[in-house]
Structures are given as structure tokens and as C-alpha cells.
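The complex appears here without one of its protein chains, the remainder shown in place.
Presenting subunit A:
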């Protein structure tokens, strides 16, 4: 690890100000991606701004079917929330299988979203849940927030503060892990509201998480696994690597969608 200067802040405003003042600062939340990257000398931020002590970023509120989760809330806290489990079983399920226990207890919603790893779980969820990303500056729709591989709509001095969504009637998540890294090689989040069905896919898309619109249309007609028979994805739009070719991933999306549906 290269040397860096550590700052602990107590408010979002203070963090935003420091971001402007520092040379090449990085925001530290749960540190489950950033710290290993720094240890491997693949990242060398001049300053680390620790958001971990900002109370305003923590907590879950559920009002009827309206859900708002602070960006600093850990995956384990979301998973443990009885209210989340009641209104959005898919998110409850997803936060229980995200990473490993250390990641779930240290890593945060905001930290994961800001990194937008193409193999992370949340991108599938926020797309399917039609979530709104609240930042220190504005509100951004999930579809606009996710720009590409490790890329988001966040500006340099912008910090995620919360995520909100209306809980769907039914939701489910299923993923297939990369055998080595255990990241999602394909994760599918299915959410059914009164009028629409949304299907968010992570780990498989060449440009990051995406909505599988053909599946959404088919499931809006008939919300059952058989509606997905005969549907396929174009492998040329899929990611390919050592562990999963584009063709394999295209297959996994359909299989995981069926299994997510079975849970929803």
C-alpha cells in the first residue's frame, strides 16, 4: 500500500468540502473493494475520507411500501431488517448472498453502488426496483445512474446519501457465482408491480448491468417461468472471460431468471 492521509468526517458536507480540497481523494465506506485494491498497490489515493461515522447515512425506513435506505447501511443490516424482508423479499435474499460474511458486515449499499462493479449484485436490484439514487446534489434514476463498467453518473464531488424505491408486489433474486471470485457471473433480480415487470441482470452484460426487456414483456403477459422459454440473449452483448464465455452467460441469464421467478 502507498501512503495516504486518512480523514474521518462527521457530515456529508464536510466530506464534500474535503473532496474539493484534496488532490486525489477517495471516499472510504466499508472498504471491501477500495482497501484490497490499495493493498495491491492498484490504487493510490492521496487522501481517504472515511464516511463510516456519518449517522445521517445510516438506517432503513419503510413507510407502507415506500422504502428508503441510507447509503452507509451495511448489507448485513439490510438483510437483517424484518421490514425489508416483509416488503421486498428479493432484496432480503440478495443481501444475504452478497459477498461473504466479512463483506456483508463491512460493505455498504452506497459503497457498492458507487463502485458499480459489473459483477456486483445491487445494480440488478436497483434496475429491477426502479430505484432512485439520492446524492449530496440530486436524485438520479437507477437507469441513468449506472453508466458502464465501474462507471456511474456521479460527479467528482458528489456523494450517494440514500436509495429509495416503492416495494414491488413480488420480487426474487438468483445468481450464479464465479467459482473463483464468488462474484456474480450472472445475477437476475425480478420485480413485479401492479402494471409492470422489471428484470435486472448483473454480471453478464458487456456494458454492465442491464434490464432484460424481452423477458419483462413476456412476464408482464404471464408471470411464470414458462413465459421465458424460447427467449434468448445475444451473446455478442454479453461479457466473456476465463470462467464464462458470452454464450454461457447468455444461457445463465435465462436460467437464473427462471429461478429468480420461482422465488418471487
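Please note the rule applied: a residue touches a chain if its C-beta (ideal position, glycine included) is under 8 Å from a C-beta of that chain, and two chains touch if they have at least 3 such contacts; residues count from 1.
The rule is simple: contacts and distances are computed from a predicted model.
Within the choices "Branched-chain amino acid ABC transporter permease", "Hydrogenase maturation factor", "DNA repair exonuclease" or "Xanthine dehydrogenase family protein molybdopterin-binding subunit", the name that UniProt assigns to the complex's undisplayed chain is "Xanthine dehydrogenase family protein molybdopterin-binding subunit".
The hidden chain makes contact, of the residues A:176, A:189 or A:210, with A:176. The chain omitted from view is touched by exactly one of A:70, A:187 or A:244, namely A:244. Within the entire complex, the positions of subunit A that touch the omitted partner chain are 1-3, 40-41, 176, 179-181, 241-245, 247-248, 251-252, 255.
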